[in-house]
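Of the protein chains in this complex, all but one are displayed in their positions.
Order of writing sets the labels: A, B and C. Residues in every chain begin at 1.
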């Protein structure tokens, strides 16, 4: 019987290696896999490249992972925000690398990785600092930038409901980066609020089919607002 | 009040011009907008480029449109099948142009058009006849082919449920090309089996948001199997 | 009549700019509003005029902020503020959300800016020329992708420096994309000839507006 549920955080984190490219779902606090990020902190992998929309806030979660010196490089669209104190300090000290990617390009690069598209042209960023050094080409008289797929070794994502096949739904705006990160990583690990029986998700409403999911950990009733406060 | 429902086929077909690129949804009979294709036949636009998975079967629908000499060019993945007699005759007589595109490339080219991506690299077709004359590039030691977006002037698609905002759901495998064609066309016209009140579709289960839809015609209870018989 | 004392200039405040923009948004448009003044625009669209607001984080049909007791923690906008969903709203993932943006499906995006140039260039993300860690978010996608880009901003900086310029000096967000600028002093179209003044606030004359503008202004034909 296929059963992607794991019963411990250790099992969920097994095999994440030093140097891994880790995709972290969520936008702000919403849809962010907080328990799994804490699990990654405990697991110990280092020299990580983290792909996320933000560069962490406060001193928990991704910020804590960075504070522990475990993150070599951040790829994100929104590094600097009110609470990004850890990132700011590391970045000023030259202790962390940063790649800023426009948010839509970030999303599309991961979707491309999941879809077997190694590169694509986009109008976003053409003629700006973020396109410097990149190949460009005109289409219909407009400059476009060639962007590469961004695959992950691991994705940590949050779902609302999951079944043993790894089928997922998301709640409202907690969908955000989670489905595309699930596609883009070789190993996709999910924390879900609700675990449902096989067949408990209607086939038409499944957003992420289990083919994109490797492990599911049931972490009920995490409220995104509880950790609120920043407006990154 | 936003209301994308139209009440007549004439209204649904208004403004489709000679020379238009028309995307036709469906895979086999399933999810095929038969009523709208009949409406297009009645409407009279000619010199059309039709994008569909097949090149029509029997003497109805797309095959009828071709038989009337209204289709200049077909872009599809599966032109030759048991019932494709009209296409076969026109093609042998040199009276219709054909562009064969691998099915996944066909889908991705339309998705790209809808997503503002003018071109992308794909491994599909590399080293085959369908890549002849196309730009190629190596990624990770593997040859990839550059493919262009395929936008439509018009998309004719079939949905299961629709509301006045143009939000759509599809039934089972009738989803197929319909959502991506809706994204890829400047004018997207929908026939829906069911019309529901505003807010009658749960926000989490809407597959095609109304932003991709221009007009909706309520055509209840068309059964895909009734027209069955071919196995194209 | 013979009174020659200058009328006082009725400069708009932030809500005034937002309300002015709202007047120009017809029913049925799909609109993305940036952070700052643009966010206020939604409040000024009359409830009976259906405009569908999009947020980069995958929300179509964004409604007003909820009352404080009724916040849904899973429903935020791109500015991370709690919002509501209107009937007919829906959710998409980030790749689809930016397909909406990049694919030209938004009728309008309204952004704030540091500078807009007469060639339609916009600079709105990096405040310092060599801030390598500036946060771009979805600004470049929105600027490049929306069918129409309007900018809402103060006509000058707090120090009185012009923000409508011949050429942008801050790092660009996108090239040649701005169609219209709404400031506290005027509404200006970006045309092949440069900025054309569509209207000015009461009490302001063209010369005074030009004096607060780096780029050369043109009067509507």
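Keep this in mind: contacts are C-beta pairs under 8 Å (C-beta built on N, C-alpha and C of every residue); 3 or more make two chains touch, one makes a residue touch a chain.
Small disclaimer: the values here were computed from a predicted structure and weren't measured.
Q: Given that one chain is not shown, what are the shown chains it touches?
A: Over the full assembly, the chain not pictured touches A, B.
Q: Which candidate, B:137, B:171 or B:218, sits in contact with the chain we can't see?
A: Missing-chain contact among the listed residues: B:171.
Q: Can you list, in ascending order, the subunit B residues touching the missing chain?
A: Those residues of subunit B that touch the unshown chain are 27-31, 77-81, 87-88, 91, 98, 100-105, 107-108, 110-111, 122-130, 143, 170-180, 207, 223-226, 228, 230-232.
Q: Determine and list the subunit A residues touching the chain excluded from the picture.
A: Output for subunit A: 1-2, 111, 113-117, 163-165, 167, 183, 198-199, 201, 203-204, 206, 209-212.
In the analysis below, only the chains that are shown with their structure count from here on.
Q: Let me have the rounded angstrom distance from the C-alpha centre of subunit A over to the C-alpha centre of subunit C, please.
A: 30
Q: So what's the Cα centroid distance for subunit B and subunit C, whole Å?
A: Chain centroid spacing, subunit B to subunit C, equals 36 Å.
Q: In angstrom, rounded to a whole number, how far apart do the mean CA points of subunit A and subunit B lie?
A: For subunit A versus subunit B, the centre distance works out to 33 Å.
Q: Where in subunit A do residues touch two or more other chains at once?
A: Correct list: 108, 122-123, 170-172, 207.
Q: Would you mind listing the residues of subunit C that make contact with two or more other chains?
A: In subunit C, residues 85, 91-92, 95, 98-99, 101-102, 145 touch at least two other chains, as defined above.
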